[in-house]
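For subunit A:
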Amino acid sequence: MNFGDIHAAGAPILMAVGGCVVLLTDLASKRSDTRKFGTFLAILFCIASMLCSYTLGGQLRTAFSNGIAVEGLVVTMQILLAAIAAVTIVASSEILQSFHLPKGEYRALILLASAGAMVLVQSLDLVNAFVGIEIMSVAFYVLAGYRRAQAASEEAGAKYFLMGAFVSAILLFGIALIYGSVGLAMKANGLELPQGYSFTNIVTISKAIHQVPGFGTSPLFLLGAVMLIGSLMFKAGVAPFHMVAPDVYQGAPAPIAGFLATTSKVAAFTILMRFFTILAGADTGAAINVVVIGLALLSIIVGNTGAANQKSIKRLFGYSSVAHGGYIVLGLLASLGTESQAAAITAVTFYIVAYAITTIGSFAVVAWLGKDGEDADAISAYRGLGKRNLGAAITLGIFLLSLSGIPLTVGFLTKLGVFMALLSAGGTWVAVVALIGSAIGLYAYLRVISEMFFVDSTQQETSSTDGASKLVAVSAATLVIVMGVFPSQALLPSFEASVTAPPVSGDEVK
Partner candidate 1 sequence: MSELLNSPVWRDLFVNNADQIPWYAEFVRSLLRFVIALAGGLGSVPILVWLERRLLGFWQGRLGPNRVGPFGLLQPLADALKLMMKEDITPTNVDKTLYYLAPAIALVPVICSLTVLPWNSSSDWGAVAPHLNVGILFLLAVASIEVYGVILAGWSSNNKYSLLGGLRASSQVISYELGMGLSIIAVLLMTGTLAMQELVHSQTIATNVPIPDSNYSVWTQSVSAGFWNWNIFKLFPFGLVAAVVYMISMIAETNRAPFDLPEAETELVAGFHTEYTSFKFAMFFMGEYANMMIVSAICVTLFLGGYTAPWGILGQLPASWTFFPSSVLNFVNHVVIAPAWLFIKLYTLISFFILVRASQPRLRYDMLMHFGWKVLLPTALANVVLVATSMALQQLFGAVGHFIAVGIAGCLATIVLWVAYLHWKARKSGDEASRLPIRRESVVRAIAARMPVED
Partner candidate 2 sequence: MTLQALLSGQGLMFLFFAVAAIASGLLVVILQNPLRAALSLVINLFSVAGLYLSLNAYFLATVQVIVYAGAIMVLFLFVIMLLNMGQANLNTSYRGVRTIIAFSSAIGFGGLMSAVALKGQPDVMLPADAMVTGSSAGSVEGIGKVLYNPNLPWLFAFEWTSFLLLVAVIGAVVLAGKRQQPSEDKA
């Protein structure tokens, strides 16, 4: 352990330290002071974390006895996570104010959840990943139920907690099975555990997969892998583990919902990407493919049909997140092919970034249009919005078009990338089913657009005071368009790096 190690793990450490500092500052100062200062401090730490990630550059480096690995992909995701945290903290000031919720704890939880997500993102060892995912999830449970005065929020928190705890157990069980199977296989075949690596290290697993004949199809490993994949998919809100997602997003206040929806996806899909890269080209039989295809298609269908007839826009976004999770899983599926792997990883990375921006923006609009911190949740509240508040309507319209994947928004390019990777991996019929799902989803988003622009209403002008959410929403909408038109220019340089530096594979063990 040296400075390099600390630097590599610096982004989550800064976030966590930030969480503690914000908490203590809140404790030490009078309530009225903390509003701006706390936000300022939290954002400062987010920026510090981003800078720390940025200075790592795109090349691969491992740290903490190969417990973590940082490369372009991870740097991108860490910066994204820090940005999401910062934006969420900015956007939720109104809600905190109008509901008299404890602010210091809120900011601390957001920072710590981000820290957990970052640990998950950068971990190379599944044990670290588990700790990271738990930090993130526990913070999520609390955030989902943060507005205790409201039954829906409390219910969201409770449901999320129950399901999440259950899934964590499955995740741990899966990791244990992988540990056992890898250990047994390596011992039985006389393979040495590389110095400083553990049996749960992805590199070790990769070594076992690629060097032990028949290991990829051994039932112990497959069961473990499927449990791992399944539970990570739950954390990302993919069907059939999606049941809580709409409830949670509806129950939680809008900025929190945006935070939950994006951070969980970013983190879970990144570690899945890493896990899938070692499965690529390995003889794992059809099991994992079947599971992944099934999950992807199911969530695309379920998400899109579920979104089609919602009365609550946050539920709609919840189902939409399920559907988009499905598309991302399709990209992951493509990353299982050795040929299409690079393209798939680029596509998935881009998809995640774009999805995060769009979703944060959408929920910010919901908060923006809310009154007294109460979200504008009912879709009927959007009737005739184009006449009342054209700016908000256009902003939300942009997000909806992006979610449905219409060209000139970033949503189109993301879907394009995923489909290209998928088709080059040979998943033609999968793509066709996914396209049908998209068409269904189109209707869902269009309904809201139609309510906003095409239907007259007698509702009064809503005068919102939530300037922060407005700022977030409008900048996100701008990003959606800019990235839709000039993606290469708008993205961070490290995104390019993530394309050039593939994640760690088994070859580097030797």
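The rule is short, and it goes like this: a residue touches a chain if its C-beta (ideal position, glycine included) is under 8 Å from a C-beta of that chain, and two chains touch if they have at least 3 such contacts; residues count from 1.
A word on the picks: all candidates are chains of the complex that A comes from, given by their letters.
Just so we're clear, the structure is a prediction, and the values are computed from it rather than from any experiment.
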item	value
Touching partner of subunit A in this complex, picked from 1 or 2	2
For the subunit A and candidate 2 complex, residues of the former touching the latter	1, 9, 12, 16, 19-20, 23, 30-32, 64-68, 97, 100-102, 105-106, 108-109, 112-113, 115-116, 119, 125, 127-128, 130-132, 134-135, 138-139, 141-142, 145-146, 148-149, 157, 181, 184-185, 187-189, 196-198, 201, 212, 214-215, 218-220, 223
